[in-house]
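The structure appears right after this line, and notes come after that.
What you see is the complex with one protein chain gone and the rest in place.
Chain lettering (A, B and C) follows the sequence in which the chains are written, and residue indices restart at 1 in each chain.
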Amino acid sequence: MRASSIGYSIKQGIKNIRRNKMFSLASIGTIMACLFLFGVFYFVLANVQYMMKMAETSVGITVFFDEGIGEAKIKDIGTEIKTRKEISSMNYISAEEAWKKFQKEMYKDDKDLTEAFQGDNPLADSASYEIYLNDVSKQDNLVKFIEKIDGVRKVNSSEVTAKGLSSFNILVGYVSATIIIILISVAVFLISTTITMGISVRKDEIAIMKLIGATDFFIRAPFIVEGILIGFLGSLFPLVVLYFIYNKIIAYITVKYKFNVLSNFLTFLDVKDIFATLIPISILMGIGIGFFGSILTVRKHLRV
Amino acid sequence: MRASSIGYSIKQGIKNIRRNKMFSLASIGTIMACLFLFGVFYFVLANVQYMMKMAETSVGITVFFDEGIGEAKIKDIGTEIKTRKEISSMNYISAEEAWKKFQKEMYKDDKDLTEAFQGDNPLADSASYEIYLNDVSKQDNLVKFIEKIDGVRKVNSSEVTAKGLSSFNILVGYVSATIIIILISVAVFLISTTITMGISVRKDEIAIMKLIGATDFFIRAPFIVEGILIGFLGSLFPLVVLYFIYNKIIAYITVKYKFNVLSNFLTFLDVKDIFATLIPISILMGIGIGFFGSILTVRKHLRV
Amino acid sequence: MMNLNGEHDRETELPIIAFDKVSKTYSTGTKAITNLSLKINKGEFVFIVGSSGSGKSTLIKLLLKEIEPSEGNIFVNGKELTRLRRSQIPKHRRGIGVVFQDFRLLKDRNVFENVAFAQRVIQEPIRSIKRKVPSILAEVGLSEKMQVLPKQLSGGEQQRVALARALVNNPVILLADEPTGNLDPKNSWEIMNLLEEVNKKGTTVVIVTHNREIVDAMQKRVITMNKGVLISDETKGGYSYEG
Partner (left out) sequence: MMNLNGEHDRETELPIIAFDKVSKTYSTGTKAITNLSLKINKGEFVFIVGSSGSGKSTLIKLLLKEIEPSEGNIFVNGKELTRLRRSQIPKHRRGIGVVFQDFRLLKDRNVFENVAFAQRVIQEPIRSIKRKVPSILAEVGLSEKMQVLPKQLSGGEQQRVALARALVNNPVILLADEPTGNLDPKNSWEIMNLLEEVNKKGTTVVIVTHNREIVDAMQKRVITMNKGVLISDETKGGYSYEG
C-alpha cells in the first residue's frame, strides 16, 4: 500500500467522525457509559478489597502460657513464634493489661461492676502474646505450630471472626467477578448493538465503494481508524469525570464518618494508586472495543 | 382520527419492528441491558436493606435493676416498658443465665478459667431484660424513658453498635441512591444515543411522509406504538433471566455459607416479594423509555 | 379567499399558482431562482423546460413548501405559503400530487403500501384504498409488481410508482419533475396521455421535462428557464431552448 493511501485512510477516518456526527457521538457515548460504569465498580471493588485487607490484619491470635512460667521462658517462646513468616506483628500483654482491657470491653467502664472485682484480678495468669497475621487463611497452620511449643498452655484464636472474614473475602471476590462479568457482557452487547445500528447507516456507502472496485482493506482502513479514535475518545471522558468524583466522594465520606465506628474500616486507596491501574485499563478497553467493533461492522458489510 | 387510521398506526408500528429488524433488535437490546443492570442492583440493594433490618433487630438494650429488687417489681417494670411501640421483642434473663452466657462469650468454654470462678457468680444482681427494637434510631428515646422508671439501676445500650449500624444504614442509602442515579442516567444516555442513531436511519422516510402531506400525529403514531412495544419487549427478557438467576444465586450462597458465621446475616428476601415490585417497575420503565424515546425521536424529525 | 391584492374574489378567477418576484438563494450561495414572476391558472397544462441546474426542481420544492423563498411571495390555491402555520402545511401538501425527480419512495414498504400511503394520509377508508390503489397501479402498468419493494424495481418502474402515488388522491395540482426520464418512448407517451386525461378532469398539471419530442408534439404552454431566470413563456410552445 502506498504512503498516500495510508495517509488517506487516516484522514478519512478522522473525517468520517465529523461527517457522521450523530453516529460518532452515539458510539463515543456508549463507550463512555460502559467505561464509566466500569470505573465506578473498579473504585468500589478496589476499595472494598483494600478495606478487607486492612480489616484482616486486625484479626489476631492470643497465646497463653503455662501457670507460673518465667519471663525468660516467655521471651524464648516469643522468639520461636517470630520465625514464622505469616506473622505481621506481635505484642506482649501482661496479666494487668489483660484485665483492664477486659473491663473496658465487657462492662464499658461500668463502675459498679468493676468495683465488684476491685483488687482482685480474675484474669491472673492471663499474660499473653497478641499475634496479627498477614493472611487470615494461614491461621490454622500457625495455631497448630504454636500449640506444640513447650510452655504454651493455650492458643486462643478467634476462629469465628477469621473464618467469617476469609469467607467474606471470598464472597466479595465472587461478587466482584460476577459484577465485572455482567458489566463486560453488557458493554459488549451494547457496543454490538451500536455497531448493528451503524450497519443500517453505512450499508449503502460501503456497497458503492465495493462497486467502484475498492479492496476490502481500502474500505476497512478508515473505519478502523475511526473505531480506534472513537474508542480512545470514549475512554478519556469517564476517566476525567471519575478522577474528580473520586476525590470528592472520599472527602465527603471521610468527613461524614469521621467520628464514627465505621471510620475504622473506611480506609481508602489513594487516587494515584487507583488511577495507575484504571487509566491504562480504560484506554485499552476503549481502543479495543473501538477496534474490534469497527472490524466486525465492516466485515459484516463486506460480505454483502 | 378515523378507526381505520388507528388500526393502521398499530399495524404499522408492529410492521416497523419487523421491517427495521436490526434497529429494533438494537433498541430492545439497549433497554434490556439497562433494565437488566437495574434489576441486578435492585436485588442487591433490596437484600442489603433487608439484611440490615434483620441485623438491626438483633441489636438490643439491656436493663439492670436495683439491688435486691423483687421479681414482682421486675415484672411491673417489664409491663411498663412493653407499652412502648418501638419495641420488637423483650426477654428476661436471670443472673445465672447472664453468667453462663458471659462465660461462653468471653472464654469460649475455657474450662481452666471457668473453674477459677466456680460456685461464685461474679455477676450476681445481673438479672436483666434484653430488649430488641424495630428501629435502631429510636434507641436514644427509649433508653431515656426506661432510665426514668423506678427500680431500674442502669440501662446498658450498645451505643457503638447502634450508631454504627444506623450510620451504615445511611451509607447504604446514599450508595443505593448514587448507584441508581448513575444507572438511570446511563440508561437515559444510552437510550438517547440509540435514538440519535435511529434518526440517521429514519430521516429520509419521515421527510418523505411529510412531503406527501402526512400530519405530525399520523407520522408519530406508528413510531410511538413501535417504541412502546420495543420498551415492553425489552423489559420482559431481563425479568425472566433475573427470575431464574435469583433463585440460583440464593440457593448457591445459602449452601455455600451454611455453616458459617456469615449465614447469620445472609437472610434473603423471597423471590416473590422482590418480583412483586420489580415486575411492575421494570415494565413501566421499559414502556416509559420506549414511549418517551420514540416521541423525542419523532419530534426531532418533525422539526426538519 | 384573497387574491394578490388582498381583495375578495371567486376562486375560479384566481391563478391557482402564482409566483410574485420570487428569488431563492441556497445556503451554498447558489442563486437557483432570480426574481421569478409567474401565474398558472386552474386547469392548465404546463411544461417547464430548461437546461440542467436552471432551477426547475427548486421551483417545485418551493411550491410544496419543502424550502422557503429568499425573497418574494408564492400563492397556491389563494394561500400565501410563507404565512401558512406549521399545522396547515399537511393540508396544503395533500392538495398537490408530486412526482419527485428522485422518486422518494418509502424504501421499506412495497409498491402497494407506497401508493396506499398517500391515501392513508388523507384518511381514506380501507375499502376505498383496496379498490383505488390496484386500479391506479394498473393504469401505470404495474399490476404485477404490487408486492415488491422499490429496490426490486427497474428505474422506470420506480418512476411509475411515484406517478401512481401522485395521482391516487385526485390532486388539485399535479407537479411532475422529469416523470419520463427513465421511461422508453412508448411508456412515456402512455404516461403523457394519462396526464392529459387527468388534466381534462380538472387537475392543473405542471411537468418539468427534458423530453423535446413530447414537448414539441403536445403543443401546450411551455415555460423556459435558464440560470434561474424565466426566459420564455409560450402558450402553444415547443422545446426551443438550446443554451
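We adopt the following convention: a contact is a pair of C-beta atoms (placed from the backbone, for glycine too) under 8 Å apart; a residue touches a chain by one contact, two chains touch by 3 or more.
Worth saying up front: this structure is predicted, and the values here are computed from it rather than measured.
J.: For the chain that's been dropped from view, list the shown partners it touches.
T.: Those shown chains that the absent chain touches are A, C.
J.: Per the definition of touch given earlier, which of C:N77, C:N169 or C:S188 contacts the omitted chain?
T.: Of the candidates C:N77, C:N169 or C:S188, C:S188 is in touch with the missing chain.
J.: In the whole complex, not just what's shown, which of A:A72, A:L211 or A:V255 touches the removed chain?
T.: Once the missing chain is taken into account, the touching residue is A:L211.
J.: Of the residues C:K65, C:R120, C:R160 or C:R221, I need the one that contacts the missing chain.
T.: C:R160
J.: Could you pull out which residues of subunit C are in touch with the chain that's been left out?
T.: Missing-chain contacts on subunit C: residues 26, 28, 30, 49-53, 56-57, 101-102, 148, 152-157, 159-160, 177-178, 181-188, 210, 212-213, 239, 241-243.
J.: For subunit A, which residues touch the unseen chain?
T.: On the subunit A side, contact with the omitted chain comes from 1-2, 4-5, 8, 19-20, 204-205, 208-216, 218.
Operating definition for what follows: only the chains that are shown with their structure count from here on.
J.: If we define chain centres by averaging CA atoms, which chain lands farthest from subunit A? Would you check?
T.: Measuring from the centre of subunit A, the most distant chain centre belongs to C.
J.: Whole-Å distance, subunit B centre to subunit C centre, using C-alpha means?
T.: From the centre of subunit B to the centre of subunit C is 63 Å.
J.: Using CA atom averages as chain centres, what separation in Å is found between subunit A and subunit C?
T.: Distance between chain centres: 68 Å.
J.: Taking each residue of subunit B in turn, which ones touch at least two of the other chains?
T.: 20
J.: What parts of subunit C, by residue number, touch at least two of the other chains?
T.: none
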